[in-house]
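Dropping a structure here in structure tokens format, bear with me for questions.
A single protein chain has been removed from this complex, and every other one stays in its place.
Presenting chain A:
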Amino acid sequence: MKRRTFNKLAALALMAGVAGGPALAEDVLKVGAVAPKTGPLAGGAAVTYWPNVKLWVETVNARGGLTVDGKQMKLEVIEYDDQTNPGETIKAVQRLIDQDGARIVLPPYSTGLNLAAAPIYHRYGIPMITSTATTDKADEISSKFPNVFITLGGAKPIVQGAVEVLSKLRDRGDIGNKLAMVNVADAFGIELANEAKPAFQAAGFELVYESSYPLGTQDLSPVMKAAKAAGPDAFVAWSYPPDTFALTEQAVVEDLQVGAFFTAVATAFPAYAARFGDSIDGVLGIGGVHADGQDFQDYAKRHEEVTGAKPDFWASATVYATFQVLEQSIEAVGLDNAKILDHIKGNSFDTVIGALEFDEHNNNPSFWTVGQWQDGLFKGVASTGREGAVEVLKKGAWK
């Protein structure tokens, strides 16, 4: 009898020990993440956003957890699909804070969803270090929502970068001044095209073809045929992922011979290189990274090891870098949101994209604007003050 009681007690103690170890409530820090898993932007989020959430949580937990006020806390992530719908993003943030007890909420994905969710992050006082939003209105946003930070840059500097790169090619005699420009008829494409048109004209380029096409257009061959018929020396498209693929394919099929070929979102995606292989050597695109830098290469290697997928050559590293900013701030000042915000504003952070520091408008002033595929890597060729830019090359024939 006695022995049985002892055994029972021992078993109970063992169970308590197993259950009470790492799973004790106060040792776990709940992290909320909300971004598209379905809807029009799901494809982009699957490349750029979600793998980084996994990589960050696994990296932090592998070294024992996040150090909060001297105590090691393991991260536990709660993921919500916002279906690319701003209303769902806002609801998910509320649910994460009010019901799930998340102490950290990561920023959402894409310009539109970030801007739509900024007020709710502001109401809860959560630091929102955006990493996939491009906007020129950082000063306006930061005066209204001082908890919002912009990391990826804005339309104006990106257009400036594209103009600089093309001007350089023209001044070197690699291309003439005839430019064909198209854009997807969506907030992103329209804003950039409206910025770019006067900027290219001011730089002395002649717009020989200009057009927009609706989002989700299934056949872009009329667009590419017309662009080719105009006999341009350079082609620029402010495009979204499916059309970036379609325009490139049509350019190959039509054998569009230009010295500069620029497409926007998804040019930096690994799937782009996987699809077109060597034929994209010399293709220019939005974004870029310091591809030869040790920081990026280490990051890309771990990204592939942990998530089984390669990062893209633009926003992926930026997404991870903003998680690092949050991580370093929490380790420095604890979980008090007001203190975290002060810390982010007042410090420079060591991240996978290099030093990251915000100006008085909560804006990261130095980011990549244009990259180019060279020898299988998408290397940054223009930035607003990032190190490691390589010389831009003239695009040869499609292979």
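As a convention for this text, a contact is a pair of C-beta atoms (placed from the backbone, for glycine too) under 8 Å apart; a residue touches a chain by one contact, two chains touch by 3 or more; residues count from 1.
The working rule: contacts and distances are computed from a predicted model.
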Protein name, per the UniProt record, of whichever chain is missing from view ("Branched-chain amino acid ABC transporter, permease protein", "Anti-sigma regulatory factor", "Electron transfer flavoprotein subunit beta" or "ATP synthase subunit a"): "Branched-chain amino acid ABC transporter, permease protein"
Option touching the unshown chain, where A:Q94, A:Q201, A:S221 or A:S348 are the choices: A:S221
Residue among A:A46, A:A203 or A:V306 touching the omitted chain: A:A46
Sole contact to the chain not displayed, among A:A187, A:V253 or A:A355: A:V253
Among A:F205, A:F269 or A:F349, residue touching the chain not depicted: A:F269
Residue numbers in chain A that touch the chain omitted from display: 37-40, 42-43, 45-47, 50, 182, 185, 211-214, 216-219, 221-223, 225-226, 241-242, 245-246, 249-250, 252-255, 266, 269, 271, 274-277, 309
